[in-house]
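Shown here: the complex without one of its protein chains, the others still in place.
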Amino acid sequence: MGVLLDRFDVFAGGLWLTLQLCLLSATGALLLGTVVAALRISPVPPLRAVGTAYVTLFRNLPLTVVMFFAAFGLPALGSNADFLRIPGLDVVFDRLGTDLPYFRFAVIALTLYTASFVGEAIRAGVNAVPAGQAEAARSLGLTFAQNLRSVVLPQAGKAAVVPLGQAIIAMIKNSALAGFFGVVGDLSSVADQLTSVEGEPFLPVAVGISAGYLLMTVPVGLFLDRLEQRRAVLR
Amino acid sequence: MYVKKFTSALVITALGLLGAACGDAAGGATPKVDAAAFPAGSTMQRLAKAGKITVGTKFDQPGFGLKGLDGKPAGFDVEIAKIIAGELGIPADKIEWLETPSKVREDYLEQHKVDLIAATYTINDKRKQRVDFAGPYYTAGQTIMVGKADTSITGPDSFRDGTKKVCSATGSVNGEKIKEYLKDAASQLVLFDTYDKCRDALKSGQVDAVTTDNVILLGFIAKDQNAFKLAGDVFTSEPYGIGVNKGDNAFRAFVNDVLEKTYKDGRWQRAWQATAGKYDTAPVTPPTLNRY
Partner (left out) sequence: MSVLFEVPGPRARRLTRIGSGVAAVAVAAAAYLLVYRPLADKGQFSPAMWGPLVDPSNESFALVWQRIGLGAANTLLAAALAIAGSLVGGTLLAVLRVQLRAAQSRRFAGLAAPVALLLRVLSRVLAAITRACVEVFRGLPVVITIFLAARGLPELGVSFELDLWYVVIGLTVYNMVVLAEILRSGMENLSRGQGEAAAALGLGTAQTTWTILLPQSYRIMLPALIGQLVVVLKDTSLGFIISYEETMVIAKQIIGNLGNPIQVYVVVGAGFVAVNHLLSALARHVQRRLAERPGR
């Protein structure tokens, strides 16, 4: 177990990098997911079609393929994802501003992939709002946008929280793939590095890596469980 | 009833003789090897008696071990392994090939999942703690590949100023070595699981260089005529060896003997020219064996 203490900085660095990746992707996915959900329920048929196409594509593709296209397809199109080099952010998230684009590509891939699940979660929330609410709003003369903003979305939030949380937990776990697509130093590549290249014993490294991921996913999961229990009582 | 038994016995013997004759014809170049010629209880006798062998090699290194579209690996490592198997009387189609990426080579030998490993396996003291090496059968060197028009990178020291980006493979010795020349690995080093991806990254300008053994880079240059070139000289020495089980000195001596034979009778040269020699046209001489 000595390697856990000796190489603690490597584990901590890996955890911090993965955390950065997850925070950025979660923000992006929540924003993009809301847009996707809006597309899916919009009154304009072509917009609905776009939303449905997006969700069908990204829910059925394995994340490996999405990451590949982000890491190799975007450069083939001539892009370095420089639009993500936001001046203020790269103070905290230092990998965003470097010349190496692979962290930014990973963020893009993870955001696109998770946004489809977030969009579906929000749509499930909207569908869970009793129909009478929307009908009453319409009979009062509210437009579609007013209806959404004042009546449906606030109530949808309650029902959408659990699937949203599950999507975020899945995203945290999916971030492990970034280590295989050019992001050096995140938690999963630390596991590979320490056991294969440096020959450290396997069990302590496994414990360290697992602890890192559980540190991120279990609190979110417990929080979700408690929310679900409280809602059950209210029901 | 006795007539039936007799005829069936006759038929079986005839078929057996026919089969043996056919087997001989198909065996072709495999020398006739008598399992009893090997010391009793040795690995050589076990393999010769079994008539098959499991070899670990790479499936993604052009020139050394690359699985072709027909599902069979091909390359210099593959040819050397076939020669060694042939000396045990095992024909090429009875070899079972397992993919041994860099990180599993020691594990597979220790678990006896493979009988020997020919997979661009660099000999070093740390690995000698877990496995034994016969050979070396080729000496490669780590070097750097850059875009054809790039003149700013002349060797590993070009990375010390922190502005150039380099790509290598996860878990490889090359990736570790180049770290010594980097100012800041986090912003300069990219690791992928195959060198193909590094080559693509170099082509599209995401990185400035790819670093690995010179022969692999020559394979890429050969395929993409005007895109790449080598920068500077080799800065390490990577002797490739045949990995065998730790402590199996008899088998190691046998493999060394076979390698020495191939150096003398030209089979080594022919194997090289048929595979990696197509990319690396410089004349090569077999390295001196290290029988420790």
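As written, the chain order gives the labels A and B, with residue 1 at the start of each chain.
The working rule: a contact is a pair of C-beta atoms (placed from the backbone, for glycine too) under 8 Å apart; a residue touches a chain by one contact, two chains touch by 3 or more.
Predicted model only: the values in this text are computed from it and were never measured.
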Query raised in the report: Among A:L39, A:L96, A:L112 or A:A134, which residue is in contact with the omitted chain in the full complex?
Result: A:A134
Query raised in the report: Hey, which of B:K113, B:K128 or B:R291 is the one touching the hidden chain?
Result: B:K113
Report summary line: For chain B, residues touching the missing partner are 59-60, 62, 66-71, 99, 101, 107, 111, 113, 193-194, 196, 200, 223
**Report entry** chain A residues that touch the omitted chain in the full complex
**Finding:** 41, 43-46, 56-57, 59-65, 68-69, 72-73, 76-78, 126, 131, 134-135, 138, 144, 147-148, 152, 169, 173-177, 180, 188, 191-192, 195, 202-203, 206, 209-210, 213-214, 217-218, 221
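In this text, only the chains that are shown with their structure count from here on.
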Report task. Measure off the straight-line distance from the CA centroid of chain A to the CA centroid of chain B, and report it in whole Å. Result -> 41
Requested in this report: Going by the contact rule at the top, pick out the chain A residues touching chain B in the complex.
Outcome: 71-72, 75-76, 80, 94-95, 98-102, 180-182, 184-185, 189, 192-193, 195-197, 199
Report task. Quick one: which bits of chain B touch chain A in the complex? Just the residue numbers, please. Result -> 102-103, 126, 165, 170-172, 175-176, 185-193, 197, 200-201, 204-207
